[in-house]
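Next up is a structure, given as structure tokens.
Apart from one protein chain that is not included, each protein chain of the complex appears where it belongs.
Letters A and B name the chains as they come in the text, with residue numbers starting at 1 for each one.
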Amino acid sequence: MARLSTCTLIAAIMLCAFAAMPSLAGNALREKGKPATISGSPLTVTPSRDWNRLAISPGKKTELWTLDGENLNDVTFFAGIEPGKPLVREVSKKRKPLPKFTSNTLLVEVPELLEGTYRASKDIATFTVSGAKPDRFLEHDGIRFTYDYVDEDALPRRGEGRAALIKGLLYMATYDAPRLHYYDRTLEDFHALTDAAKLN
Amino acid sequence: MLSKKLFAVAFAAVLFVTPATAQERTAVKKGFDLASGSGKTVLVMRPTVRVGAQSTGGMFEPNGDWTERSKKNIEIALTKIQGKLGNKIVVAPEAFGDGARLTEEYAALFAAVSQSVINYQFFVGNRLPTKKRDNKANIFDWSLGSGVANLPGAKDADYALFIYNKDAYGSTGRKLLQAVALLGPGIAVKSGEHAGYAGLVDLRTGDVLWLNADGAMGGDVRTAEGADKRVGQLLEGFPGSQSEKTSVTTAAVAKP
Partner (left out) sequence: MKRSRIALTAAALIMPTLASGAPAATKSAPPPPPYAGVYQPRGVDEIGIWRDEDEEERQLSNSPLVIRDEALNSYVKGVLCTAVGPDRCKAARIYILRTPVFNATMAPNGTMRVFTGLLLRMRSEAELAAVLGHEFGHFESRHGLNRFKAARSGTDLLSWAAVLTSMSGSYQSQSSFNSLQLSVYGGLFHYQRDNEREADLLGLGYLNASTLRPQAASQVWQNVMGEAEASASARGLKKPRFDAIAFTASHPPDAERAAYLSALASPEGASRDDGAARYAKAISSWLPLFLDDQIKLNDFGASEYIITMLSSGGWTAPLWCARGDLYRARGNQRDLVAAAEFYNNAVALDPKLPEAQRGLGLALLKTGRVSEGKAALSRYLALKPDAPDAAMIGMLTAKDS
């Protein structure tokens, strides 16, 4: 009897672990030249070099691509965030809610939305938007912005984001990397990825 | 954007369900060779040491006392082992202001790079496809960038030795979980995490020439003997040292 209940306990814990985890599909290759659909959405990206897509992502409708690991280069695609939703998965909707994209969020406010998401989810106060300008993205009027922040691992990072509001949904791609060596190293690859991105 | 905590939990969950595997790996950049007595100089950077407890849920709870004690033990152990490293050793000079901040940033970057090597190239379970390919082709290509030449002390040395050590001692709750994991053979619940990385970096290019990573190290670094053992493990196979294994130079990145 005791053994049974222990097994039940372990099973319950493992089920929870599984439920909390994304699919165990494994990290996938995104091959050069092969169009890849992002998270089952109309967004397609055709990489100009081989990339990796991580098995885990920060939320629904997102994918995380990397060359060397998300600590060193992190390209996150947000493929059609709906009004009323946060950018990334909330750990606790009630106790730690994240800022939401809304139907009246302006394009110029998208950097603030990203900033609030990073600050609230990581408990940091070191985030600065260093620039924002109008720029086409996915063949729509969009925004391109840059930022700096220090994450939980005390490594200062730089980032660039591109976003557009299309049919009421938010499409965005962000690129984060340590400001030492890594940001500059993969910036052009990020540009190539996002320049070639298409909305079907 | 991925929260590091979420990632750590998810990754830990992956380890939870896979069979216990080897946790130690060494890699050498193709073509790199450092013989003993080569006339080259190694700059020993101040080690980064984190020690704390691991809660039932697997989160790291740092402990100031333990970290302080372990730090001292590890430094003393390093002093003792210096003479066996085979080449000229220079200790990173005391730095202040911007030089000190740069040193800290590179230490953090080294930790991030080592973590990536461990998560995505070294061990089965979570490899990146492009890194799996590198393994097959005997490629070990990681770098801190050529900016390392600006580190205090860099102009007087050829290579830099970075050490990162993290110990999260399993709490009672987690040990209990470990004890009751009766589901079957080969299922390992990790209680505690004792990870260390030692890396040799080329001070001209920033390339990581040698990396020794061990995700399950022995020795309780809160004691002097434990720290001796730990440092010995970290620097096992250090290029040019007396303890070098000949197998190291044939790039021990394992089969995918």
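Quick notes
Basically, a contact is a pair of C-beta atoms (placed from the backbone, for glycine too) under 8 Å apart; a residue touches a chain by one contact, two chains touch by 3 or more.
The structure presented is a predicted model; accordingly, all values stated were derived computationally and were not measured.
Counting contacts over the entire complex, the absent chain touches A, B. Within the full complex, the residue among B:E68, B:D141, B:D156 or B:E225 touching the omitted chain is B:E68. Residues of chain A that touch the chain left out of view are 91-92, 94-100, 102, 104-109, 111-112, 115-116, 119-120, 122-127, 129-134, 143, 145, 150-154, 156. For chain B, the residues touching the absent chain in the complete assembly are 4-5, 44, 46, 49-50, 52-53, 57, 59-68, 71-72, 75-76, 78-80, 82, 91, 94, 100-101, 103-104.
The rule is simple: only the chains that are shown with their structure count from here on.
If you average the CA atoms of chain A and of chain B, the two centres end up 28 Å from each other. Across the complex, chain A meets chain B through its residues 3, 6-7, 9-11, 13-14, 17-18, 20-22, 24, 26-29, 50-52, 54-58, 64, 66-72, 74, 76, 87-89, 91, 117-118, 121-122, 151-156, 174, 176, 178, 180-182, 185. On the side of chain B, the complex with chain A involves touching residues 1-7, 9-10, 13-14, 16-17, 104-106, 108-109, 111-113, 115-116, 119-120, 126-131, 142-147, 177, 180-183, 206.
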